[in-house]
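In what follows, a structure is listed as structure tokens, so that the remarks can point back to it.
Removed from the display is one protein chain of the complex; every other protein chain stays in position.
Each chain carries a letter (A and B) given by its place in the written order, and its residues are counted from 1.
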Amino acid sequence: MPARTPVGPIALWRSQSGRAAASADRCPHRGMRLSHGFVRGEALSCIYHGWSYARAGNCLRIPAHPGLAPPETIRVPTHEVEECDGVIWVAVGEATAQPPRLQGVVPLRSLTAHAAVAAIEAAAGAKAGVDGFAWQPQSKLQIRLLLVPQGAEETLIHVLLDDDSSLSQRIAASRAVETLRRTAEDLETKATAP
Amino acid sequence: MTHDAMIDEWYPVGLFSQLDTNARKTALMGRPIEVAVEAEGHARVTSGDGRSLPVCVRYGHVWSSLGKPQKDLFAIPEADQPGRTLVDVGVIRVRCSPLRAVENFLDIAHFPFVHTDILGAEPHTEVQDYKVEVRQDADEVWATQVKFYQPQAAKSASGGITTEYMYRVPAPTCCVLYKTCPPRPGEWDVITLFVQPLAEDLCDVWPWMALFDDATPMTDLIHFQQTIFLQDRSILENQIPRLLPLDPGMEIPTRADLTSVAYRRWLKRHNYTYGAQLVAQ
Partner (left out) sequence: MKLYDYVLSPSCYKVRLMAALTGVKLEIRAVDFHPGAEHRGPELMALNPAGSIPILEDGDLILTESAAMLTYLAAKAGPEWLGSGAPEETARLQQWLSFAHRLTASLGGARLHEMLLRPGDIGTLQAQGIAALRELEAGLVEQGLRGMRFLASDRPTVADIACFPYVALAPDGGVPLDPYPAIRLWSRAIRSLDNFIEMPGIHRLHELKREHVEPGEV
């Protein structure tokens, strides 16, 4: 699937053996977005011509030339990926530290808001740190939000909640975050209105 | 950057059969234009500032130019051959460079992945060597002896065959494909891609065909070609950068891409750069 990072769009994929990987979202052959591609075994293939790439970014196969071992120079840039407490973290550049631990919570969903981080913080009445922030929209509902800016105008919101939450609490949390997004987008619209 | 070289080319701007006195409002290379066919049957193309633009009607389409075309529209002799069915496929808009649209049309290696079980299928992915040249007399890019295994090469084909192709680029945004003709061995079906550049990253594509096929209803022929082109559309709208890179370092060609390499060099040599990116960004 596609994802956006400060160093550009990436293709995030999980190999058949279950390992997450991230590469630049562009096949060096003809510029096609690799996030439109397909995963077979431990390789990500481009939908356009089927060129396939290993987790490390080296090209494994060029279907138009089945007898040819692709030269080492054909590579797609990759990023370091860590999967931790149900959250996938991608390092931009060299990772200097492990991702923060998020114990006792489980991931619920991710959604994109057409609003900057500040508008979401304002809507929730909280300030985000590296491990996001806790938000309690109603009693008995403890939600943790991780905010990732997607350019200046959009924010990706990862929603986590206590791992002993009931089904009805989970559904309530999902709906509460929809409301939070609506509030934040209204704030954003008002703030940017001429 | 100058785009003078492409200003003087002919471009398709409408289907003659679909036009009437109500002007079709469209654009050519970033400028608004209007295309109409007058009551007495003459096509008329006007620019936004009221200027009458050059016009010709050929291959089912009205053609025009913002500049002064130095020569007539390229010839497709097969278009006048008796017995052919001429197919107006209709317009499809694509958010991509007009040059990317042509380059994709010149490519066969994507068939198994994008036109799966129609124009190609795994494991038949190999592209055998073929010949590419720029024909100096006509100044056209040609690829010949292009062969590929196809599960359903045409609407009239039943079962897989190895199809032979010839590609011809007679103008920067036009391509003519000659293809094995299942009902009539020895003749070639003609399938064209005429591209109207609306902007550097937006185009209206007008596929057109001249086929030997009496058996297939016209609508099925139209649907077959629309199917093929719509399978390409989602690729074309997701290539990065949107402009065609003419800097050789930007993308990696292989032997299968020799037609594309020749096409890019030919564009660069003629300064046909509307829709191209000259320097990597």
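By definition in this document, contacts are C-beta pairs under 8 Å (C-beta built on N, C-alpha and C of every residue); 3 or more make two chains touch, one makes a residue touch a chain.
These numbers were taken from a predicted model, which means no experiment stands behind them.
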Touching the left-out chain: which of B:Ser52, B:Gln81, B:Gln145 or B:Thr227? B:Thr227
Can you list, in ascending order, the chain A residues touching the missing chain? 1-2, 35-36, 38-41, 45, 47, 50, 60-61, 66-69, 108-112, 167, 170-171, 174-175, 178
By the contact definition given up top, give the residues of chain B that touch the hidden chain. 15, 18, 88-93, 95, 113-114, 116-117, 122-123, 204, 217-220, 222-223, 226-231, 233-234, 237
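Following the convention adopted for this analysis, only the chains that are shown with their structure count from here on.
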Rounded to the nearest Å, the gap between Cα centres of chain A and chain B is 38
Provide the residue numbers of chain A that touch chain B in the complex, in ascending order. 25-26, 28-33, 36, 46-50, 62-68, 74
If you look only at chain B, which of its residues touch chain A in the complex? 109-110, 112-114, 122-123, 125-127, 234-235, 238-241, 245, 250-256
